Structure formats: structure tokens, C-alpha cells
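Would you mind keeping the following structure in view while I ask a few things?
Heads up, one of the protein chains got dropped from this complex, but the rest are sitting where they should.
== subunit A ==
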């Protein structure tokens, strides 16, 4: 609930104060949607992981590995192979995290902290720190700059991601099992839920969405670089928590994560348009996120 109020309040604040600076123009609002698309997709995966009582810190590194994979593969192979390789790498790393967490019973915080470093290193060594251009125009159209019925492809991917994510999370047995696992794993086990498998699956979903975000970055920048996704970790966690997902499992919202992500994008955008100094932008953003998280967590305890 809080995220809805916070979203509207900040939107109205910027709409009034930045009216003359073009905040409300269609171009600027579209920019916010385009800029937040990869983070929103990552946030969907993280909602599943957190709801099951796990966390994934490695998704930023998966983004880079996946983006570089697709960029390198597309140099020699057709579109479908590149996309499959990019997404496949994401799912595979998610599965590695999942197996270590679900079957070796290692805490997901430590496992994904380790794989975050591991795959950040692999991303750096994959192309010797070089950026790789993506020349395949079909790919950059579908995953970056293209449009369908005048809707930008990144907006369509966001809508598909949120729609499918919300349905799976709210309307399927799997979604219910994820929440039950996060809420009380022992009780879930007693009722016949395969808790270990759920843990594996949620981390695979998180790997998949990170891989998808990597594709969107590669499409949008028409290039891939090892730094992609690195700075998204904190933004995405903040977006998900502000959106009403509990850090310790059993509760979450895909729509909330979307709004949380848009809120973060809106803050970045509005603070630049306000012409604040860079350090002031960071301070104000930090304070607003702190306030939003505090209110959101208080609200969820009621």
C-alpha cells in the first residue's frame, strides 16, 4: 500500500516542481519506463527468491555474463542461438546457486555473495575487459530500440514480465508454494511441499530474469560490457523492499516491485532534472529510499 502512496506522492511532487523542465512530457515519462525496464525484470526474479526466504546477490554479475555471452555468440551465430545462450547462462548460474542452497543446505546469502564475485571475475575475463558491440539489428530491435504498435520493445518486455510474473506468483500452485516455503519451511514440508525444489526453482527464476535483463541491456546499448548490472544490486533490492516484499520471506508483490522500480527511476530522473549537484542527488535519493523502506517495513508489520 505504501508504495502506491509513495509513488503517487513523488510523481505529483516532480510533476509540479519540474513542470517547466519537461518532467511530464511523454518523452520523459517514456524514458523512465525504458531506463527502469532491466531493473524491473531483475526485481521480478528477486521477489520470487525473497518470498521463498532466500536472497540472490549474484544477479548483477549474471546480467554482465549473460549480456557478454549474447554479444559474443551473436557475432557468429543467428539470433535464436544468441538469445538461448544468454538466457541459458542465466538459468545455469541460477541453478548452480539453487543446488548449493537447496541440496547442500548452504545459506543463500553466502552462496550468492560468493557467486557474485566469481561471475563478476568471469565477466571481466570473458573478453579481457573489452566491450563487445552488438551488430545484429533484429536483436537490438527486439530487445532494445524497436517498437511494436508504437510501443517501445522495452516497455512490452516489462509488461510481459510483470504480467506473467504476477500471474505465476498469485494464481498458480507454484506461487502459493513459494510463499508457504518462505513463510514457514517446516510447515510447508509437512504439508507435502517440496521445499528444496522450490528453493532451486526460485533461484533459477532469479537467474533467468537476470539473464533477460542482460539481454535488454545489450539491446539497449547495442553493446555489452562487464560493468553492466553491477550497480543495480542495491537499486533492485530497494525497489523490491519498498514494493512490499518481506526480506525474510512469505510475503511479496510483483506489482509493488514494478512500482518500486519505477519509483527509483523517477527519483534518478527527477533529481537530475532539478539540476542538483551529483553528491546532493545521492544524498536526497538515499534519504528518500530510507524513508520509503522504513515506512514500508512498518506498514508490513501491522
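Heads up, the rule we're going with is that a residue touches a chain if its C-beta (ideal position, glycine included) is under 8 Å from a C-beta of that chain, and two chains touch if they have at least 3 such contacts; residues count from 1.
The rule is short, and it goes like this: contacts and distances are computed from a predicted model.
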Quiz item: Missing chain's UniProt protein name, "Elongation factor 4", "LacI family transcriptional regulator", "Sugar-binding protein" or "Tripartite tricarboxylate transporter family receptor"?
Solution: "LacI family transcriptional regulator"
Exercise. Kindly state which of the options A:179, A:228 or A:241 is in contact with the chain not pictured.
Key: A:228
Practice problem: May I ask which residue of A:2, A:34, A:70 or A:180 touches the chain that does not appear here? | Solution: A:34
Self-check item: Where the missing chain touches subunit A, by residue
Solution: 21-23, 25, 27-28, 31, 34-35, 38, 129-133, 145, 217, 220-223, 225, 227-228, 230-231, 268-269, 272-273, 275, 277-279, 281
